[in-house]
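The structure appears right after this line, and notes come after that.
Only a single protein chain was left out; the remaining protein chains are all shown in position.
Right after this comes subunit A.
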Amino acid sequence: MINVQNLSKHYKIAKRDPGLRGAIKSLLYRKYEIKEAVKGIDFQIEAGEMVGYIGANGAGKSTTIKMLTGILTPTSGEVKVNGIIPYENRQKNASHIGAVFGQRTQLFWDIPVRESYELLKHIYEIPQKQYEETLAEFVEVLHLEPLLGIPVRQLSLGQKMRCELAAAFLHRPKVVYLDEPTIGLDVAVKVRIRNFIKQMNARYGTTVILTTHDMQDIEEICQRIIIIDDGTVIYDGSIDRIKSQFGDKRVIHFELENASHFTLPGRLVHDAEILPKEEEDPHKVSITFSSKDITGAEVISIIMNHYPVVDLTIADPKIETIVEEIYGKGMKKEVRHEEVF
């Protein structure tokens, strides 16, 4: 369905000195800086797959999605969606895809939701009967009935997002790009949205590309994840695989009476490590280890023998922690991760 080969995108960014002087100077001449947002990535996505496309801010996610949708022209490399080269045949590609951008609205601001859908019906040339069926189904699943008569600008974020989602799937697209579809939403709405996406995939075989920072979304919806960092793909595979490879990772957070001079006790030096502190708190220490080397109970008992422990929490081996480690600070330091890729 989606075929990406050695895809790159470079931006030319005008550099400007700060302040008014810089602004005037930039009128006369500009310095440019080349930013490589995407550096030769490859992946294939089959029809009906639900793929999480994740990476830190600025890793190149949005740029890739924009090339897949045909908005951006790649600097080099090949991209094909459903047999079409998106940037060459943008409008044709557009009729087979749907998209939700959590930060932007694609409904029509001034008119009621129902009218927006009517307009979409014409835009995507949906047959009347199919339109009625689909809309009736969406109204039920997403509970849209009370919203249909309200202009989009008056909807709350959660209401709007439900409407956006229906809009993206209304023409039964083959591929749907979801960019942060659950950003800023409460748990109940998130659950409803996730269920809706899964249902669409099951019923129409829609291919879903999901970019999000919400790992819960990924775990619930996707079977496969592609992790991108600094413009290159650093992991592409099933969630289960990454979990089993990193699943032995454990993190225990200790709260001590005084942790300012904390060092690992002798017995732990080989099997565990101190995680860098996220916040400056003299009482807290986080220790990471592999359950293959040592059990959690042992770590706790050793620490408790050496330091007065006030409280402790054991972090789950969640995909979230794993991913955080892969593209966070851990990545560069830990050599052990390399065997995964």
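What we mean here is this: a residue touches a chain if its C-beta (ideal position, glycine included) is under 8 Å from a C-beta of that chain, and two chains touch if they have at least 3 such contacts; residues count from 1.
The criterion applied here is as follows: contacts and distances are computed from a predicted model.
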Just go with whichever of "ABC-2 type transport system permease protein", "Glucose-6-phosphate dehydrogenase assembly protein OpcA", "MrpA C-terminal/MbhD domain-containing protein" or "DsrE family protein" UniProt uses as the name of the absent chain.
"ABC-2 type transport system permease protein"
Contact with the hidden chain, among A:Q106, A:Q216 or A:T232, goes to A:Q106
Of A:V38, A:V51 or A:A94, the one touching the omitted chain in the full complex:
A:A94
Residues on subunit A facing the left-out chain by the touch rule are 11, 62, 66, 69-73, 90-92, 94-95, 97, 99, 101, 103-104, 106, 108, 110-111, 115, 118-119, 122-125, 151
